[in-house]
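Complex shown without one protein chain; remaining protein chains in place.
On to chain A.
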């Protein structure tokens, strides 16, 4: 028996094909896991099912009838409830637990003009009881812990008697103990006959909870596993076939000295401290699943967030940048992930983007020199073969790959000692990726590069040596020549020889 049936659903945004003919079935009482790397299409599928967007083609049937919600409210009315990743989008701060539980009533007719505490409490009580919520109904919702707030959101979702409950990364903002407490709750819900679609990056949860797991990659449902799930196979399906590119391993690396030495650093709170070295001319890859602490590690090296523990030395001298400005002065550069949000200034030209991190170097007697700016920008265009109508073109007129070339290239013109790249190839086409790789590998000035990516293929393509992070701790270190698909996926999944409970 099937309550939700998705068949051949595709979704395209402009030229991007986010979903390419995904099919899956969900039965009442079942917990179906949905897993995939960034950009695999999980969010798009959730948006289609929750009514936030419409599929471009394909069909969805709910309890035998066509399901084409016109919006989130319509999807809810039809019986599909979605609990989104960010809990605080689901509660209204400043209101009590009871008020939050009965929010739905306010928006609809028939609830009368006046709301009193008593009436709200009266209506909230059965909602809380049905969901097994023990919180004080008169407490302000912000006084609850994250998991308490999440229970309020889930209780409200359940009060609408859902046929299908979608939980989008429900544990991403919870502590480990809170997450452990959530899982039996989800099992109970399924026991009551609700079909649960459980989306998570955390393999251990998927393994412990789900009856079946669907793996998405590049917008397609690649494989479906039935419990008990083989972690290793799941990760392999998520990441695809890994073909190590042996052309990267020939580069000579001076092993006697190091550019950056980190000792006792921690990727994220709760992770175990570890040491790390990047040598002149070396490209060090850091990989791991989402949430393994890659971004946090790189941002600590750049002074964009405080150093959690340990000490750093840069070129032999102690290094502890208090902010990105200090890091840049010391010769460290960071290309952050999420280019649009963290590197692009809307409406600015390519030229202005190139000079921004080093305005001082483009100044003559206190006044910015357009000529100096332009020559730097032209150097970037030449170096990385940026396709643009000219250096004065607005950055938005460039393709994603060419924008990325600009934000990487602007650091190279300043000859840094250490270049930190965080997910540098996301939303970047194959050609631009090859150009960037060629330039980074071809540097002969001893530039050390630290490249972080959750796609091991990208790291294998570029790096001389690879570190694997797993949940904030160092899971292993491999030379590119020894790195195989098997070993990388095993380390990323945290499985090799030490099976966590």
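Note that in this section a contact is a pair of C-beta atoms (placed from the backbone, for glycine too) under 8 Å apart; a residue touches a chain by one contact, two chains touch by 3 or more; residues count from 1.
Quick note on the criterion: contacts and distances are computed from a predicted model.
Chemist: Missing chain's UniProt protein name, "Amidophosphoribosyltransferase", "Isoquinoline 1-oxidoreductase subunit beta", "Simple sugar transport system permease protein" or "Succinate dehydrogenase cytochrome b558 subunit"?
Modeler: Options "Amidophosphoribosyltransferase", "Isoquinoline 1-oxidoreductase subunit beta", "Simple sugar transport system permease protein" or "Succinate dehydrogenase cytochrome b558 subunit" narrow down to "Simple sugar transport system permease protein" for the missing chain.
Chemist: Touching the left-out chain: which of A:1, A:341, A:430 or A:444?
Modeler: The single option touching the absent chain is A:341.
Chemist: Write down which of A:368, A:383 or A:439 is the residue touching the left-out chain.
Modeler: Reading the full complex, the residue touching the unseen chain is A:368.
Chemist: For chain A, which residues touch the unseen chain?
Modeler: 302, 304, 323-325, 327-329, 334, 336, 341-348, 352, 355-357, 359-360, 362-363, 366-368, 394, 396-397
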